[in-house]
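The structure is given below, and queries will be raised subsequently.
A single protein chain has been removed from this complex, and every other one stays in its place.
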Amino acid sequence: MLRLERRATPSSTMSIVSPLLAAAGMLVTGFLLFSALGKDPLEAFYLFFIKPLSTTYGIGELLLKTTPLLLCGLGLALGFRANVWNIGAEGQLTMGAIAGGGVALWFGDSDSSLAMPLMLLAGVLGGMAWAAIPAFLRTRFNTNEILVTLMLVYIAQLALSWLVHGPWRDPQGQNYPQSQGFGDAETMSVLINGTRVTWGIVYALGLAVVAWVFSQKTFAGFRMQVAGLAPAAAAYAGFSEKRNIWIALMLCGATAGLAGICEVAGPIGRLQQQISPGYGFAAIIVAWIGRLHPIGVVFGALLMSLLYLGGESAQMGMGLPSAITGLFQGLLLFYLLAADLFITFRLKRTAAPEAAASTPKPATTLENA
Amino acid sequence: MNQPTIAADPKPRLVLTGITKRYPSVVANDGVSLSVRPGEIHAVLGENGAGKSTLMKIIYGVTKPDAGTIMWNGQYETIAAPSQARRMGIGMVFQHFSLFETLTVWENIALALDEPVPTARLAAQITEVSEKYGLPIDPFRLVHSMSVGERQRVEIVRCLLQEPKLLIMDEPTSVLTPQAVLILFKTLRRLASEGCGILYISHKLDEIRALCDTATVLRGGRVSGTAIPRNETNDSLARLMIGGELAECHLTPREAKEVRLDVEHLTLETPDPFGTSLKDINMQVRSGEILGIAGVSGNGQKELMAALSGERLSGGSMIKLFGQAVGDLNPAKRRALGLTFVPEERLGRGAVPPMSLAYNALLTGARKGMVQNGLIHPSVMRTFSKHVIDRFKVKCGDEHSVASSLSGGNLQKFIVGRETMLQPKMMIVAQPTWGVDVGAAQLIRQALIDLRDQGVALLVISEELDELFTISDRLAVLAEGRLSPSVKPAETSIEQIGTWMSGNFGDQASPAAADPRLEAAHA
Partner (left out) sequence: MNPLVPMIASTVVAATPLIYAALGETVVERSGVLNLGIEGMMLIGAVAGFAATRASGSDTVGFIAAAGAGVALSLVFGFLTINLQTNQVATGLALTLFGIGLSAFVGHNLAGLPVARLAPITIPGLTAIPVVGDLLFHYDIMVYLSVALYLGVLWFLTRSRAGLTLRAIGESPAVAHAIGKPVVGTRYLAVMFGGATAGIAGAYLSLVQTPMWVEGMSAGKGWIALALVVFGTWKPTRVVIGAYLFGGVTQFQLFAQGFGLPIPTEFLSMLPYAATVIVLVIICRDPKTILLNQPASLGHSFHSAA
């Protein structure tokens, strides 16, 4: 009979293997799902994972979708490590888009070289301002940030809806709920010909390096990690809990806000009702798959981006609903959580108590301890 | 001393043969055998970590042994669960109480019963049994409003209601005042005279010699010997327990110098509904002396520690360190002034469990060159940790071992060592040797005395009266959030300290302490 037994020390090998196990689990389930739906599983796999990457444009799309996932994921990973559960990155992303988009609309068609930097700055500040609300409520009023950040997502999306239906609606837009298109100086330029890739991916990768330095090499990063692992120890050491919470949420808000402005100033080119297919939520999975480590988050973002592209490709090629992406995302997280089990526990086969005349392991007795 | 009348029937109630239990990192029990007769008070003696608790868990059905047999009243039995143990007639009073704080006494007892009993009848039974055995309790009180001693009564009454034939007491006296210990012994002797066997787990040699008929000594998971405690001395029992003599700590009398910690009229409300508020605490600790604070846990120790360390800001100038008001300074800032402290909880507060010892050094040692310009320097952390490991004989892999892989004693040695090597001017230590094996306890106490001899001011909060009597220059008692005046150990006695633990400080008597029944109730 199998039993779960706690390991003496958490296994770092399993820490790396478990996301691979989870991905494998997801693939196997996907295989079964496609067969059950009467679709050829191999063809579905091709459409999902290979076809999107088969052209330069496809690779570009991969990098394009990786950008917001990576940006949000980096901030979230840092926050989760510090036990700050920001579930509302989607809302901070939306606010960043609104703030940056508002600046873009104000510049209109102007050629000014200030336009783009100000837009990016506004995006970052917009996300940070939105994240300041849960930070303030938690540090001042002990309010748990999970539900607050989530409620703010709905509020942010409604605010965007109001703006593109009302005051910011394009007067020449035939009543579509969207803003005027941004001018040339207000749109991020394409980095690689034949794709839609913008500078966003460069910012994202650069921030990944910064995040790595911050979390591994700085004392501030250490303090946040202790706060997440053992809050009582952080208090004992005199690490300010309030400061950690503010840092975590401000960083999340900044990266998510940047993701928002990069989306609307990049591939979308205007403000509209739907600016994100749930990047802020998918980034939560990205952070977990990446083991809350900046390098891991890069790989997690690439994988998640591929899932998005695969969903679109399967929809076009096989008539599968686009919701299949959400399904796979949820499955991946489930498998990941299950596989993570093996980091702290191992499986043991136990014999009945009487039959335990087996050779004693060379375990240390307390005398030697 | 009363000789309990042991029933004429000499056939043993419980016989353990060759009990073995292994865990991933340790063999807790290795071929343990013992037997208990009806009416016998049998001590299971051993230092912390010798395997006593594991053995009791096996008898009570919480854990199953990997090898060995259990015989009950002459029949082989496999005890699969606590409910079965209870049905057989085995009762257990845990060291760490198995009580639900947000429920009442009768609800707690009802949960432990295997058949439902109507509330009114249960309440009547509780009152009757508790008074019969000299441990009166009110069935409708919420457990979180009760003192630790009262809670233990609930545990005992819960067992007594099921008319046990064997009662296991796991380290019962660490939460009792000296007076309450005497009451407990009376109760146990009465039970034994009625034919109930008692397994008494402890490491307190004086108590065992006073109470118990027989003793089995465990060392490193094995039986190192049996004895009749009445015929032994503390030294001979200690030799069986640890394989050597109990080393003594000696304090050479010193003249204490300037005041380093000055607490005046410290009054602090606790935000925790289950906590204890501090009321008008006054004390001073000088350079080169150890002030010991005695008291059963739950009387404000946690709150006092948090106020002194800075984990709870008290504001104002009620607390002065080295002449400076520190009420608004957090722990890191107080450390910068020269205060270090060793908390009661090791894993999770004194150290971060999944982090290595080197990184745990960074927890409080940042000032020692481990952080420069905001960046951490792992090499400095490693060197520091290696020094701590060497000087304090911490048994571990190396400085990369994670904190959670160390035994309790070794982790405590590391934490004490880390705080010592920060070269403090004042150190506060809470429960320095709780759950620590005798060798490590010895080393830790000596380390504290060495610090004192070097001129450091020390405040030690501990539940172990013997320890405090050994290492303190002066002693005070914390009871219900108030602090007694301090005395030299030579000028007081265990009995007086026990009285103070009830809150009766003599001329500062609380009105309730006048009534002797209430005084016993506080115990």
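For the reader, a short list of remarks on this structure follows.
Letters A and B mark the chains in the order given here, with residues in each chain numbered from 1 onward.
As a working rule, contacts are C-beta pairs under 8 Å (C-beta built on N, C-alpha and C of every residue); 3 or more make two chains touch, one makes a residue touch a chain.
What you see is a predicted model; the values in this text were computed from it and never measured.
Of the listed residues A:Ala89, A:Ala135, A:Val148 or A:Leu306, the one in contact with the hidden chain in the full complex is A:Val148.
For the options B:Met71, B:Leu103, B:Ala210 or B:Leu337, the residue in contact with the chain missing from this view is B:Leu103.
Considering A:Phe34, A:Phe48, A:Tyr203 or A:Phe328, the position touching the chain not shown turns out to be A:Phe328 (whole complex). Considering the complete assembly, chain B touches the hidden chain via residues 62-64, 81-83, 86, 94, 97-103, 107, 110-112, 116, 271-274.
The missing chain lies against chain A, touching residues 3-4, 6, 85, 87, 137, 141-144, 146-148, 150-152, 154-155, 158-159, 161-162, 165-166, 281, 284-285, 288, 321, 323-331, 333-334, 337-338, 340-341, 345.
In this section, only the chains that are shown with their structure count from here on.
Across the complex, chain A meets chain B through its residues 5-10, 217-220, 222, 226, 229-230, 232-233, 235-240, 353-354, 356-357, 360-361, 363-369. Chain B meets chain A in the complex at residues 20, 22-27, 30, 49-51, 64-67, 78, 219-221, 309-311, 330-335, 343, 345, 348-355, 359, 362-364, 366, 371, 374-376, 395, 402, 404-405, 407, 409-410, 437.
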